[in-house]
Structure formats: structure tokens, C-alpha cells
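Missing here is one protein chain; the remaining ones are kept as they sit in the complex.
What follows is chain A.
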Amino acid sequence: MMGRSRKLPLTLALSPLAGRGDMPQLGLGACGLFPSPRARGEGGGSRMRGFVSRLLLILFILVPIPAFAVNPDEMLKDPALEHRAREISAQLRCMVCQNQSIDDSNADLARDLRVLVRERLTDGDSDGQVLDYVVSRYGEFALLNPRFSAKTVILWVMPIAALLIGILALVIFIRTRPSQRSVAALSAEEKARIDDLLGK
């Protein structure tokens, strides 16, 4: 494979291994590597969450989602469909790479998945159905944005919980602080002493 893999986001730079051709894209039998067809009966929750996350995504930074490794010959004629394909691709993990979406990857498996996504879309699948299909074939590991479920509950709830706990802690902090410092009623002894000092 002559892919220049996406070598490394060099934030810490110093890997002797990263980027050596033998590392990121070993076998392409990834279909065999992660074969966890999971029966996904419940779709309602995920659709709801999909809607919310899409809304947030639109609300948020990445309005136009750029594509990277997609090749001209893979692209769909219909621009709307192609746009959807890109959005889906950005959420799917290239499973033989390191933390890359199939949209960013040059690996053959990523290419196969991109083509698969486009085939399903042309067959009239909705975005959710395409994602469900990929998950049924490759497991949850394929999703870069994990679905809300029993096993990801901590992941999703954590930011909100941390924020709430933080706010709660602050409220308690603010409420209790002044009372600590504010004048405690004088004890009988103190009163006596003041009276004494004032010469009463």
C-alpha cells in the first residue's frame, strides 16, 4: 500500500514508530477483525440523539464538513447525497488507522467503507440507517461519536454532571462563606468583656 497514511498530528511529536509504513495500516482484514454484528432492535433513542447531535453540530462550529481523502471517482453525482455521504464519513472510524475518520484516511478499508456508505445512500437509506448498518457490521467501535447507551452513560453525562456539581459547589461556597465570617453573636463572656472595657 503506498498510502501516505496520515502520519501524525504532531502535538508531542516524538514517535519513532509513528509513520513507519508498517504501523497504521496493517492488515485489511478489518472486517474479520471487528466482526460484531450486534442486533440493534431499539432505534428510537438513537434517532432522537442523532437529531439532537445533528442540531448541536449545525449549531456548532463545523457547519461545512470538509472531506479529505475522498477520491474523485468515489464521489456521487448528486451533490446533496454526496454532502450527506461526507457528513456520515466524518463520523465513521477508519478501523485500521489510528483515530482517523474514513473521510480522512487513505487506507483501502476506509475507501471500501466510503463506497459502501455511498451505495447505501443511493439505495435510499437514511443517514441513521446507514450508520445502523455500519454498526451492525463493524460494531460500535466504528462510530467516532459514541451512541448514548448503558456503557457510554458516564461519558455523556460526565460533562453535564461535572458542570452541575461545580455550580452546586460554588453555590454552597458562596452561601456558606459570608455566614462563616459574618459576625457570630457575641458570647456572654465577650459581652461582659466589652461592657468591662466600655466601663459600664
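As a convention for this text, a contact is a pair of C-beta atoms (placed from the backbone, for glycine too) under 8 Å apart; a residue touches a chain by one contact, two chains touch by 3 or more; residues count from 1.
We adopt the following convention: contacts and distances are computed from a predicted model.
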item	value
Protein name as given in UniProt for the chain not displayed, "Branched-chain amino acid ABC transporter permease", "Peptidase M48-like protein", "Protein translocase subunit SecA" or "Cytochrome c-type biogenesis protein CcmF"	"Cytochrome c-type biogenesis protein CcmF"
Touching residues (missing chain, whole complex) on chain A	2, 4, 6-21, 24, 34, 53, 56-64, 66-73, 75, 90-91, 93, 98-101, 104, 139-146, 151-152, 154-155, 158-159, 162-163, 166-167, 170, 174, 177-178, 180-181
